[in-house]
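Removed: one protein chain of the complex. Kept in place: all other protein chains.
Showing chain A:
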Amino acid sequence: MRRFSLTSLLKEAASGHQGWKRQWRAPEPKKEYDVVIVGGGGHGLATAYYLATVHGVTKVAVLEKGWIGGGNTGRNTTIVRSNYLFDESAALYEHAMKLWEGLSQELNYNVMFSQRGVLMLVHNHHDVISFKRHVYANRLNGIDNEWLTPEECKEFCPPLSISPDLRYPVLGGALQRRGGTARHDAVAWGYARGADARGVDIIQNCEVLGLRRTSDGAVAGVETSRGFIGAKRVGVVAAGHTGVVMSRFGLKMPVESVPLQALVSEPVKPVFPCVVMSNAVHAYISQSDKGELVIGAGTDQYVSYSQQGGIQIVSHTLDAICELFPQFTRMRMLRSWGGIVDVTPDRSPILGKTPIPGLFVNCGWGTGGFKATPGSGHVFAHTLATGEPHPINAPFSLDRFRTGRLIDEAAAAAVAH
């Protein structure tokens, strides 16, 4: 792997930037790997990267149906935060946050991680109490989160209207200053480049069609659109299509796939300094480095793989944005899109073993998986390398839907998180 540096930049500039090479190979699949990862999004590529760097497992293939980072990795609103209520979630997302903070240096690839602060607004008395509980719970877990009055919210985010005349006036907010945004594509590319350099084969346009098992029922490999590929262990990291892949393997999952929408405005000069989320009126917004306002909307109410959602969902979010930020009422939206997210009954992910020996799954991130990308890959790599979950992902087992030990972030957040 050629390292990026000021020297390499100057050298290439002198030759008109004609000398840059491809950042990862396009290898033919080998007959067999130690680990096959199904799904080449951020989580899958991060898993491959940490398998190679932390555990020295390099006979690894990442199989991607389309192109890497072309699914939800390239469709999300790039928000990163770790202020989750429950201890299990806090540990998982804070693990990711710590990795985010050194990620550009670790990968030698600028993921444009910007800790500009994530402000979560509160509009009713119940949420004031609930969010203060979040703040206190986070502090007990060593995670920064602070309560702001409406005036302090306005000071932190000047475009915000705190007028008492709003339909749902702002009563305060919880601010995680270490939260922010990252460049989603760069995350996939940076992990792909790092994994490839250590021998991981990234195989695109390769759809997984089925699972081959040994006579004693363990994993033997996967049937793909490019033929059979042998594997000692298989990790499925297929986001919204995890249910589809697992049904091809003969397993039904406690997930349902629904469209989640986002949209961007025309690009404008820097007007928005942070990330603002409002669960109650359902809006979240930040400004990309290109200048577009990046706005997240909600999910549709039914199972769908259509990658588009209802217009009423987008419209509802824009109503809230215009109410909270009156200066945006005349901005034009450039484009909107949908991604298919797999939602679990408790809104917490599933990371661990399955009933089939050698088959592991990392799914159920629902509407909020991007922020966890490095942590998810790190602990899932541990799981695939050792065959046992890392202490951080142990509570997120598939088995919790049998034992009843749910991690009910659905009750804690209730909406997109």
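The criterion applied here is as follows: a contact is a pair of C-beta atoms (placed from the backbone, for glycine too) under 8 Å apart; a residue touches a chain by one contact, two chains touch by 3 or more; residues count from 1.
One rule holds in what follows: contacts and distances are computed from a predicted model.
A chain of the complex is left out here; the name its UniProt entry carries, from "Sarcosine oxidase subunit delta", "Aerobic carbon monoxide dehydrogenase (Quinone), small chain", "FtsX-like permease family protein" or "ATP synthase subunit a", is "Sarcosine oxidase subunit delta".
Only one of the listed residues, A:112, A:244, A:322 or A:394, touches the absent chain: A:244. If you put the hidden chain back, the residue from A:256, A:319 or A:408 that touches it is A:256. When the whole complex is considered, the residue among A:16, A:142 or A:404 that touches the unshown chain is A:404.
One of A:124, A:163, A:225 or A:306 touches the chain omitted from the figure, and that residue is A:306.
On the side of chain A, touch with the chain left out of the figure occurs at residues 241, 243-244, 247, 252-257, 301-306, 310-312, 342, 345, 401-404.
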